[in-house]
Structure formats: C-alpha cells, structure tokens
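For this view, one protein chain was removed and the others were kept in their places.
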Amino acid sequence: MTQVTVWNEFRHERQNDTVAAVYPDGIHSVIADALDEAGFETQTATLDEPEHGLTEAVLDDTDVLTWWGHAAHDEVRDEIVDRVCERVREGMGLIVLHSGHYSKPFTRLMGTSCSLKWREAAETERLWVLEPGHPIADGIDEHIEIDEAEMYGERFDIPAPDTLVFTSWFEGGEVFRSGCCYRRGNGRIFYFRPGHETYPIYHNESIQRVVANAVAWAAPDDGPTPTFGNAEPREDIDTSDERSVH
Amino acid sequence: MTQVTVWNEFRHERQNDTVAAVYPDGIHSVIADALDEAGFETQTATLDEPEHGLTEAVLDDTDVLTWWGHAAHDEVRDEIVDRVCERVREGMGLIVLHSGHYSKPFTRLMGTSCSLKWREAAETERLWVLEPGHPIADGIDEHIEIDEAEMYGERFDIPAPDTLVFTSWFEGGEVFRSGCCYRRGNGRIFYFRPGHETYPIYHNESIQRVVANAVAWAAPDDGPTPTFGNAEPREDIDTSDERSVH
Amino acid sequence: MTQVTVWNEFRHERQNDTVAAVYPDGIHSVIADALDEAGFETQTATLDEPEHGLTEAVLDDTDVLTWWGHAAHDEVRDEIVDRVCERVREGMGLIVLHSGHYSKPFTRLMGTSCSLKWREAAETERLWVLEPGHPIADGIDEHIEIDEAEMYGERFDIPAPDTLVFTSWFEGGEVFRSGCCYRRGNGRIFYFRPGHETYPIYHNESIQRVVANAVAWAAPDDGPTPTFGNAEPREDIDTSDERSVH
Partner (left out) sequence: MTQVTVWNEFRHERQNDTVAAVYPDGIHSVIADALDEAGFETQTATLDEPEHGLTEAVLDDTDVLTWWGHAAHDEVRDEIVDRVCERVREGMGLIVLHSGHYSKPFTRLMGTSCSLKWREAAETERLWVLEPGHPIADGIDEHIEIDEAEMYGERFDIPAPDTLVFTSWFEGGEVFRSGCCYRRGNGRIFYFRPGHETYPIYHNESIQRVVANAVAWAAPDDGPTPTFGNAEPREDIDTSDERSVH
C-alpha cells in the first residue's frame, strides 16, 4: 500500500482568518483526507514540528511526499532539504503544489529559478488536458474549471517537463504549464499548479483526483539502484594503462 | 562575432608530467586555439586567477563558456558558481566537458548528482551520432572513434536531455549518453563527454569540430527577457478581490 | 484485469527448422505464456488467421497488443493496420518487438522509416538501464546480458523517444536505443529491441519481465476522450464574425 506524507507550511491557516475559514485544520488535512479516501495510507508533517516533521523515520515510511509552502520557504533548514532531495534521488515521489514552485526542494531539483508571473484576482482558471492518455489524467474531463484562482503566468522558468499533462488558461489573458512531470534520479516529480490559501481549491473533487493520480504515478517501483564510481570492465580488455593522476 | 571563454582548472598540467606532455600549455589553450581557428573570438580563464578568471567584466564579454575541471571542483567559490549559473539563466551558453560533469555549475543547473561509472584503461570509445540532423553533428561522420579513452558508463544520473546527440560505446562493455543538450533559463547547455587529461583527445579534429559546433549552437539569440512577479491582467477583468495574505 | 493480445507473423517457425527448434509453438506462445504467468489475461493472433486474427471483436477485448513480424510486413492488410492504429489513438497500448520496427503499424505511428543497421553474428548484447526509476525497469538489474543476439545499430531512424529506458551495447562495436516509450493519441507505445527468431531470447526471464512491465505500463487508463472540430466558446464572446470560407 502506497504511503503518502502530506507536508504543509501550516502558517497562514493559523495566522489569517480568511485562510482559516477555508482550511480550518490546515491545507494538509484536506489533502490528506482526500488521499486517505482514495486508498492511500497517509500521514502529515508541518514546518514547525521538530525536523519539520520529516525525520528519517517518517521518510522511511514515505513512498510519496506532497509539498505545500508559501511564505516561509527560507525557514526550511538546508539539512532537511538535502534529506528530501536525496530521498527523491533514491526513488521517493514528490508532488509539488502551487506556491511550492519556490520551495527549496523543487528549485534545487530543477536547477532553475522557477519564477513566474502571478496575480490575485479570484479569476477563472481552466486547466486543459494536453495528454489524455497519461495516468495523471485518469478520470478527468477534457478540462477542469476553477471559478476563483490566483493567476500564474508564463514564462515559468523551469526545465521543459518530461511530460506536460495540463496547461492553464486564465481569464486575465495568460497561460501556464500547470501539470509537469519530471524524473530526477530514481524519483518522479509532479508539479501541479492549482491550490491557494484563500480559495477552496483543494476541496474541489477534480483537483483531489489529480493529486491522487499523481501520487499513484509517482510511487516508486523496484528498479535497479545504480552503482557509481570505478567499475571493472564487463569484457576482457587490457587494463594495464598507468597514465593516471588519480 | 561569438565570444567564447574557455575555462580550465589547469592544475594537472602543472603538477603531472604525463599530463604536461599532452597539454604543455594547458587543456584550455588547445581548446581555445581550435575555437579561434573555427572563427570564434576566444579568451581563457583558469581556477587560480583572481575570481577564477570569471569576473563580471570577463562574463560581459562571454557569449559561451566552456568548462573543464576535475580534481578541484570544491575550490570553485560559490559566489562565482552563482554568477555563472545566473549568466546561463540570462542566456549565456555553457559547454561542459568530460569530468566537468561533477562541476558545481553543472550539478547545480541539473539538480542531480551527475554521478556515473568510470575506468581508466585507455580503451576504445566510439561515439555514435543519434541525431544526424542536429547542428552539433554538422560535418561529423556517423561515428567518431577514439583509440584511447577513459570510460564513463551508465547510469549517468542526469535529467533526460532535451536532445541526445551522441551515445558512446566502450570496449569494456558500457554505453554512455555522451552528447546532451539542455535549455535552462534563457541559456543552452551542452555536455560533451570526451576529453581526459592523460589522453590527447582535444587534439582530435572531430572532437574539436563538435566543440565548435556546440559553441555555435549555444550562442545566445535576442529572445525576450521574461518578467516575473506581480502582473497586471492583459484582459479587462475584475481585480477587486481582497482575500490575500500578501 | 489487463487483457493482452500477442500477435505474431508465425511463418519462420513453420518454415525453418532452426526457428522451429527454438520456438516450436511459435514466438507468440512463449510470450503469451510468460504474460499469462505474470498475471495478464492473454490471447494470441497470427498473420494467416482471418483478418490476421485482429477482428474488431478481438480488439474490443485487447488493452495491450504486442507485435512481432519480420518477413511478411507487406502482407499485413492496410485496413487492419488502420484498425490497429485507430485503436492505439483511442488508448490501446502497443508493444513492438525486435523486427517489428519495420511493421506497418509502427512505421505509420512513428512517421519515419524506422531503418537501422543489423548483423546476424550471435554476438553479445548488453542492455543498460538509463532510467532506473521508470516502471518498465521494475525488478531489472542495472543491465541485461544476452549471449547471442542479432545486432541492431544506430542511426535508428525514429522520432526521439518520449522516454528512453534502455540502450544496448553490442560486441561488434555498435549502440542502439533498445527501449523506447512513446505516446500517440491516447495510446502508449513501447519499442523493445531484443528477440530474434533463431535465438532463444524470449525464453530469457529478464526479457519476459521487461515485456510484462511494458504491458502494465501501456495498459490504458480512463482519461478523457478528446472532442475535435467546431467548438462553442467557454467564455461569453462575440461570435458574430461572418468572414468565413467554410
């Protein structure tokens, strides 16, 4: 059974009444409940817990990690970021949500700024499925419509996705690559744009379905663990060369 | 006219007689001479110069930077790495050579470990052209043969290249993605495997041709500089929403 | 339960004693048995059956089709090829094996010649896993070694794969992209190189495992069926323009 850890910064919900009204128990609890109902074994972790809730023991029990952060990216300690990135390289799935585009794990794994345009105007977003045959589009209509969304607009400074599943249309005139698949090391990463602290987007069933699909897609298989470093030849060759500075 | 800066760690050549015999004036001088002859305006820079030779002024005159390092990756100062990566994002081309796979700029821009298998046995390498229609294969035969090479073998822990131009065969039984194109920010990056301090590979004309082709391919155009951050709508929409934690 | 139809030209086995000794009941029966054991519901179909065994009824019961052909590609009737390609576009998975690279369904879906170099010398092939985190590499070691194989060599005239899972090394000096994933329409396609009529490659357990993994990967989900053609606007816009030649 796939084990998911739902990570949340969990600050806005405790500090801002508008956010608290939408997510009284935190964004993580809504996502975790949805994943639980979808059949995953879920736990949650938040920034202000010891080690941000992401101890080695917790990660040992994590097949896929989902990440939501916004205002406190800088407070995530580098050693925990190293730990998360290392786990991804070993095969752990990572689902990065909305403002998590600026999180340390995502920017480090992408190697780019992950900058974008944004606007808070409660405008319409329409996510179009570009790859209807991809498992992350399972059970989804040709598009998902969100009445009130924060706008994210291109240029989104990311590496071109290995697979681009969704692209968003915004009422104010922009487009955005809103569902992006990557492989890094043995791990799979999905960036999914929707979700904002002041709009009830994670209560939307289609959005919950996409997140669940992404978790299923990102769950690790039992592929080979690569060996690195000095390697004996597979064929019978002369290895007597001594010109080396090692 | 495209301006190229050829960067070299330049330690082995000064410390090891075998290397000095192959590259008496440094690997950088052989590469720079070849690029000069190919019609580029070239300068060189090395680790032990102030700011590693990569001052803002030097980078202002650099369209494409080539990078060779091996034993002293850790001595490259982080602020210079930041500077190089920032320039790549702004459009500067970057050609990463051989053991530069472990350099700070490359690993940071890739977001992965860039680990691989290796072996020094002076064995045959044969680089096969996978994309004969790519500009980096201009003037190259179906394959390039190198009599004596260090082996690099898969798994090469990189993001899947945007375009894979060459794959190498090694006598000892391994394969390797040896010519890899990436876009990061506005910049283009090409990783090219051949080249080792104890073998005269950068004297090989086909290898020189590939490096020159790569420089031409990576030279920046005059595309748009993206604007990031809060953006006014392009369409006439209601922006009166006040639910914000910003 | 995923339903697989294993298609085979089934001529060599009936006409050539060497082949018959390796595959007495046909290549298809060995593949089908392996897939059956892996938990799939399997049936077989061959060229000389009515409609090549690929009636609409058979395809209605097919989630994934595997394809092996060699000497009689031209005898596959175009209307059956149309049918197969149409099913792929609707979501059916397609696993193309070895000499199937020249089959009508594959070349048509690729849009290229799918030409390559080849040699029959019973030489060693070593398939290296390039993407250890891909589901098709599940349960596979870092490489698969085949003692006696026909060589296929680059340039393989295909579109660059969406994901390249395996690359082969050959004793005679060539490399080959031997495990290639594509999406076409709603369907997923995997080309897998190993397997030859005179060598017992489909009896190899690792090869069987890859084929089974590929079938699992290619099995369709329930994504949206795109609608095409004239479309009403999603937003309230003026549609009174009458400048049309339709």
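Here the chain labels run A, B and C in written order, and each chain numbers its own residues starting at 1.
Here, contacts are C-beta pairs under 8 Å (C-beta built on N, C-alpha and C of every residue); 3 or more make two chains touch, one makes a residue touch a chain.
Everything numeric in this text was worked out from a predicted model, so none of it was measured.
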Residue, one of A:102, A:128 or A:228, that touches the chain absent here: A:128
Sole contact to the chain not displayed, among B:11, B:52, B:134 or B:193: B:134
Those residues of chain C which, in the complete complex, touch the missing chain: 12, 15-16, 18-19, 70-71, 89, 108-113, 115-123, 148, 151, 153-155, 157, 159-160, 162, 171-174, 182-185, 197-199, 224, 226-235, 237-241, 243-246
Those residues of chain B which, in the complete complex, touch the missing chain: 91, 124, 126, 129, 131-135, 137-143, 145, 162-163, 171, 183, 185-188, 220-227, 234-235
Contact set of chain A toward the excluded chain (per top definition): 126, 128-132, 142, 153-156, 160, 163-164, 167-170, 173-175, 177
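The rule is short, and it goes like this: only the chains that are shown with their structure count from here on.
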Homomeric contact chain B-chain C: same or different residue positions, threshold half: same
Angle, in degrees to the nearest 5, of the Cα rotation that carries chain A onto chain B: 180
Where chain A and chain C are represented by their mean Cα positions, the distance between them in whole Å: 32
Length of the line joining the C-alpha centres of chain A and chain B, rounded to whole Å: 29
Contacts with 2+ other chains: residues of chain C: 126, 129, 131-132, 142, 163
